[in-house]
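All remarks here apply to the structure that follows.
Here the complex is missing a single protein chain, while all its other protein chains stay put.
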Amino acid sequence: MNAGMPLDRLRNGCCALVTELAAEGPARRRLLDLGLVPGTKVEVIRRSPLGDPIAFNIRGAVIAFRKEEAGQVLVVQVS
Amino acid sequence: MNPEAALGNLLEEAKSIAGGQQTGIRDGIVKSIYDTSERITRDVVSYTSDDRVDLDRKIDNILTSRIWGFPIMFGILAVVFWVTITGANYPSAFLATQLFWLQDRLTELFLALNAPDWLHGFLVLGVYRALAWVVSVMLPPMAIFFPLFTLLEDAGYLPRVAFNLDRFFKKAGAHGKQALTMSMGFGCNAAGVIACRIIESPRERLIATLTNNFVPCNGRFPTIIALAGLFVAGSVTATLGGVLATLGVAGLVVFGIAVTLLVSWLLSRTLLKGEPSSFTLELPPYRIPQVGQVLVRSVLDRTIFVLGRAVVIAAPAGGLVWVMANTAVGDTTVLAAAAGGLDSFARLMGLDGFILLAFILGLPANEIVLPILIMSYLSGGAMVEMESMADLHHLLVVQHGWTWLTGLCTVIFALCHWPCGTTLFTIQREQKNWRWTLLAAVIPAGIGIIICMTITTLTRALHLV
Partner (left out) sequence: MGLTRQSTGRSAVREIFNVDDAGNELVIALAGNPNTGKSTVFNALTGLRQHTGNWPGKTVLRAEGSFMHGGRRYNLIDLPGTYSLHAASSEEEVARDFLCFANPDATVVVADGTCLERNLNLALQVMEITGKVILCVNLIDEARRKKMHINIRKLSSTLGVPVISTAARSGEGLPELMDAISDVALGRVTPKPVLVRYPEQVEAAIARLEPRVREITGGHINSRWVALRLIDGDAKLVQAIRQYYNGRESKITQAGMEVLA
């Protein structure tokens, strides 16, 4: 399967499916606990006025990550 | 075999079963739980209408938009201050009139009872007057600001502030949630320090704790507002004056936030170097705050709290000031001597000895600084009775030579000086390390002194005052 692109490269309004997590250890655990399990649908809602962080819709909740962390979530875009 | 060893063995065995696929197994476990949640949710949740208005998203599109996000943030801040400033005027004037009428009655009573002068002085001119000042000048703004702030918090706006400001904090090497703890500091710095627990990493928690004092707490607002009102509103109409005062206060707060970021940046490059930790911010749905309930409970809460503190801290402080002002040492009073000793240093900062002394004596609670200052000035000779804010202008400017520089430096020092006693105590309890607590006092004070000195030197050098 396609390894996917980093989540922070997606434009506002796009939806994507999580393919892989590039983080290890506690960081990985944190992402998983928030629901970013491979196969999960993520929607990019918007960026902060200053460009960072980015707000996502994950399983019904709005959660914001900084670019660096979002970049550790690899996704494949869906329409 | 005891349980510990047995368990240890089991752990080892489990590891060997896992056979080095720990990550995959961990992922698999979480995935199973989420798959189950997903399945169950799909089964039980349905939508009654296809036309789902996502109000939260619409609101956020405006409140955190590229163009409007920041202006609106500033605007909300300004509105809160404006409501506080103008709203507090009437209760303040009313309370001042009543309480100082009462003071006169008390004086009559003491005269009638042939009470000794010193008793009247201590109880009425000292203790009672401090109480009266705190209740009339400090209480109304506090009882208005805090509930307004609580409403914002209840509505869910604060995470949006963190969302907007995070990039600054990232650049400063601080944790994004510091925007939240900083916001809490507006209500009360001690509460802001406790709020720093939401930051897991000790290093970033410390940065947030040490810089929390740069946002003016509820107790400092009235001082800033009173002084801003004085100097800005001086010669203009009431409404314009109110607006200008609001802008002045808002500007000062923005300045405080800038200092917070700067000091955080410095700390993260020097004393508190380290890796930024991960940060996820949840933006919860907006809730319509239960306005009625919040207002009533918060106003009541605040009032009782401030009154309580007035009795426990302000009243004794007032007594102390009176004693200092009426105890001779050499050919002057203790108060004048203390102020005199501080005077040369204070002048370098654009202040005078009495102002600096008031800040020092105001360590227990920030709201007593202005009352102490007023009382110190009043007892220093010229017996002008002060019964309203209009008289304040006379007292400060005419009687004690305040210039705009004095006002500015006082306001800046009010923003940047040591945390109040409660906050310092809280920091010690949270960090359990007197070094950090000491630093928490030294850093804001040091910065305040430096800024005031710089402004003063420049201003005088340029002959602007």
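Letters A and B mark the chains in the order given here, with residues in each chain numbered from 1 onward.
The rule is simple: a residue touches a chain if its C-beta (ideal position, glycine included) is under 8 Å from a C-beta of that chain, and two chains touch if they have at least 3 such contacts.
The shown structure was predicted, so the numbers you read here are calculated from the model rather than taken from an experiment.
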For the chain not depicted, the shown chains it touches: A, B
Residue among B:33, B:240 or B:465 touching the omitted chain: B:33
Listed residues B:10, B:240, B:329 or B:464, member touching the removed chain: B:10
Residue of B:46, B:114 or B:270 touching the missing chain in the full complex: B:46
Where the unshown chain meets chain B, residue by residue: 3-4, 6-8, 10-11, 13-15, 17-18, 22, 25-26, 28-29, 32-34, 36-38, 40-41, 43-49, 51-52, 54-55, 194, 197, 200, 282, 284-285, 287, 290, 430
Where the unshown chain meets chain A, residue by residue: 26, 29-30, 33-35, 58-61
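Note that in this section only the chains that are shown with their structure count from here on.
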CA centroid of chain A to CA centroid of chain B, Å: 36
Complex interface listing, chain A residues touching chain B: 21, 24, 27-30, 32-35, 37-40, 45-46, 48-53, 55, 59, 61-66, 69
For the chain B and chain A complex, residues of the former touching the latter: 23, 26-27, 30-31, 34-35, 38, 56-57, 60-61, 64-67, 69-70, 163-164, 166-168, 170, 176, 278-284
